[in-house]
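The structure under discussion is supplied below as structure tokens; questions concerning it will follow.
Every protein chain but one is kept in place in this view of the complex.
A and B are the chain letters, set down in written order, and residue numbers restart from 1 in every chain.
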Amino acid sequence: MNRTLRRRYLRDRVMVGLVGLGTAAVLVPLFFILYYVLVQGIGALDLAFFTRPPAPPGETGGGMLPAIAGSLVVDTLALLMAAVFGVAAGVLLAEYPDHPLNPPLRLVVDVMAGLPAILMGLVAFALVVRPMGHFSGLSGSVALALLMIPIVTRATEGVLKLVPWELTEAGLALGLPRWRVIVNLVLPAARGGILTGLMLSLARGAGEAAPLLFTAFGNPYLTANPLEPMDTLPLKLYVYAISPYPDWHRQAWGAALLLAAAIMAASYLARRAFRR
Amino acid sequence: MPDWIYRRLGDRLFAALVVFLALGVVAAALLVALVLYQGSALAFRTFGFFGFLTSQAWDAVRGQFGAWPPLAGTLITASAALLLAFFPALAAAIYVVEYAPRWLKEPVAYLIDLLAALPSVVYGLWGLFVLVPPVRDGLERPLFTWAAVHAPALVPLLGPPTGIGLLSATLVLALMIVPYASSLARDALALVPQSQREAMFALGATRWEVVRRVVIPYARAGIFSGVVLALARALGETMAVTMLIGNAVNLPYTVFGPAATMASLIANEFTEADTDLHLSALIAVGFVLLLLSLLTNLVAGWMLRRLARGEGRR
Partner (left out) sequence: MSQPYRMETQNLSVYYGKHPGVRGVSLPVHDRRVTALIGPSGCGKTTFLRALNRMHDLTPGVRVEGRVLLDGEDVYAPGVDPVVVRRRVGMVFQRPTPFPTMSIFENVVAGLRLVGVRDRRVLGQAAERALRMAALWDEVKDRLHAPAVDLSGGQQQRLSIARALAVEPEVLLMDEPTSALDPISTQAIEDLLTELKNSVTIVIVTHNMQQAARVSDYTAFFLDGEMVEFDATDRLFTNPADPRTEAYITGRFG
């Protein structure tokens, strides 16, 4: 009895050690990543970074203004599309549970959520870039929206199902038609959760470069027209990182820090919206 | 405004709008499949579906394309990354749920979730400038020199110790899926009812025995489906791999040497493809990637449904 007990405790101790070691193996490298992004990035975030167009290859100086502006445009458009389609799909799943479209819709949302982002780029290329004949910010937004819709739909459906049925009944009892109940009572009650879903989808979409490689494509000149090719931060980060120029590497770290901060902010907002 | 317009028509119109937009989502998904299928038609017609899958040639100049090298590269990197990531990810999840003091649970979980949200390009950048130099000088070179002297047979297996290649890409891929897998495993462990743990403690079990015999078995379906989802993510991960793998589409792959995955191949060559056949071959690689991730996601979904059914019985 006593010898087995000692052995059991030994095993207990060893496993505590292994679990701690495994956790450290996860946290230490991840900590290093955050550290480098912060330390290397902070030096690159000067005024020029935010206000200047890129310098010609090999020259120092210049900034990321076109990429920052492009990110804002492309991500906003993508968020709008994802919101319209994603929330509508969530409303259908939660508020019209018997609708015949729901089983295929649910399958489709599950499947799309697991697809590699680069495939969305291929699709947007075929659907938007080919017919237009050239790359464009809009096609990038379409690719990102395809990626973001399942996230919004799932969040919307989940939070709508948490809204008590009594609220709908109370609204109907007041003589409101169903659509007014949904628009004026149910959706406002679920606002926080829907906002969370939108923020999470934005955090996901804003960091993607793969589906933009052959849709938004990149553009060294400042433009606000989504029908033209556009740069975004992740795209520029990629191009600069694999370039041979040290000053571009420096700016790539700046872009990484800016992206990480934006994504942190989005997920922080998502958490706060959900709490309320 | 007459009442019936406001009621009947309002309800009809609203429902129609919702259904129309939801149909758009379904249509988008169907388009994904259709576009990839049609786009790959030329490649499959030229080489045959299985011919394309099994051919080792990828030569744009001679118009020869086969998916086997990037398919192998994808399978190798993804499964090796998963092997590396699995135990640390599970350990971190177990630590947060079972061992960490209460005040530490939230911050650690938050940190892990944050890192799961960090973009692929950021991991790629970090890998390129922080990870590659020590991997090259501290791991690949010494191993290579050692092998050159003591085990020359290993040299062709190891490949050139340049730091850019299969090994670096796999390491960064593992780092990227660790937070994701850990987060999913944590969700599964957190679902285990406290009463299950207490029942085992009451039999005189140590904490590890409770974890090993009760908590992990209870959560196993959730953990496994998390693993499969992490694998699915590793299969399609693009930017970081593209930045680190060296993009050489030629078998046989070596441990250190450059290689390619399906996603990195598409990312790397798509804008440069200047023949219809090359473009179609790249889309066909995307189609194969689609099939592969459908397969893994179906397995994960099946595991989760089994989990849900098991709970219904409890």
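Simple rule for what comes next: a residue touches a chain if its C-beta (ideal position, glycine included) is under 8 Å from a C-beta of that chain, and two chains touch if they have at least 3 such contacts.
Just so we're clear, the structure is a prediction, and the values are computed from it rather than from any experiment.
S.K.: Using the definition of touch stated at the top, determine which of B:S55, B:S79, B:Q196 or B:N250 touches the missing chain.
M.R.: Selected residue, touching the omitted chain: B:Q196.
S.K.: Just to verify: which one of B:V96, B:A117 or B:A205 makes contact with the chain not shown?
M.R.: The one listed residue touching the chain not shown is B:A205.
S.K.: Extract the touching residues of subunit B with respect to the undisplayed chain.
M.R.: Against the left-out chain, subunit B lists 101-102, 195-206, 209, 213-214, 217-218, 220, 310, 313-314.
S.K.: Given the full complex, what residues of subunit A touch the hidden partner chain?
M.R.: Subunit A touches the missing chain through residues 1, 4-5, 7-8.
Basically, only the chains that are shown with their structure count from here on.
S.K.: Measuring centre to centre with CA averages, how many angstrom lie between subunit A and subunit B?
M.R.: Distance between chain centres: 17 Å.
S.K.: Which bits of subunit A are touching subunit B when the two form their complex?
M.R.: By the definition above, subunit A touches subunit B via 8-9, 11-12, 15-16, 18-23, 25-27, 29-30, 32-34, 36-37, 84-86, 88-89, 91-92, 95-96, 99, 101, 104-105, 108-112, 114-120, 122-123, 125-127, 146, 149, 153, 177-180, 182-183, 203-204, 206-210, 213-214, 217, 234, 237-238, 241-242, 249, 252-253, 256, 259-260, 263-264, 267.
S.K.: Show which residues of subunit B lie in contact with subunit A when the two form their complex.
M.R.: Residues 6-7, 10-11, 13-15, 17-19, 21-26, 28-32, 35-36, 39, 87-92, 94-96, 98-99, 108, 111-115, 117-126, 128-130, 175, 178-179, 182, 206-209, 211-212, 229, 232, 235-239, 242-243, 263, 266-267, 270-271, 283, 286, 289-290, 293-294, 296-297, 300-301 of subunit B touch subunit A in their complex.
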